[in-house]
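Only one protein chain is missing; all other protein chains are in place.
And now, chain A:
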Amino acid sequence: MKFCTVKQYFDDENNNNVTNGIATTVIPLPNKHLKIKANNKEMEQYEQELLRNVMPQELTKLILAANYLNFKEALDFFCRTVANAIQNKSVDYVRKFFGLESDFEPGEEEKLCKEFAWSFEGVDED
């Protein structure tokens, strides 16, 4: 079923969502996934590799591709990888890492930080 969507994608000429490079990463995933599904440690290693080589710009494209192809396992995997990159990190680090800037009003952001002050303890060093 998954390969039907892939075929459809290749037939769709106007599709700019997924570049060839991404396709080569996503397509072999089902096989790899099945092989290493049982072994958690290898998944971790694969995740680390992914993080080092691909993050962070390409990862958005991977997520969009997996979503478009309706490939649930890959989508979950990529989202979990992103979540692991955010885990235990400070707000500034996350912003820098993903290239985001705060677009809150100055007063709004201060208010948020104050209300959630209890959650900002214990982050890793930047």
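In this text, contacts are C-beta pairs under 8 Å (C-beta built on N, C-alpha and C of every residue); 3 or more make two chains touch, one makes a residue touch a chain; residues count from 1.
We adopt the following convention: contacts and distances are computed from a predicted model.
K.L.:
Name the absent chain as its UniProt record does, using one of the following: "F-box domain-containing protein", "Replication protein A, subunit RPA32", "Large ribosomal subunit protein mL40" or "Phosphatidylinositol glycan anchor biosynthesis class U protein-like".
P.N.:
Not shown, but named in UniProt as "F-box domain-containing protein".
K.L.:
For the chain that got dropped from the picture, name the residues of chain A it touches.
P.N.:
56-57, 60-61, 63-64, 67, 75-76, 79-80, 82-84, 86-91, 94-95, 98-104, 109, 111-113, 115-123
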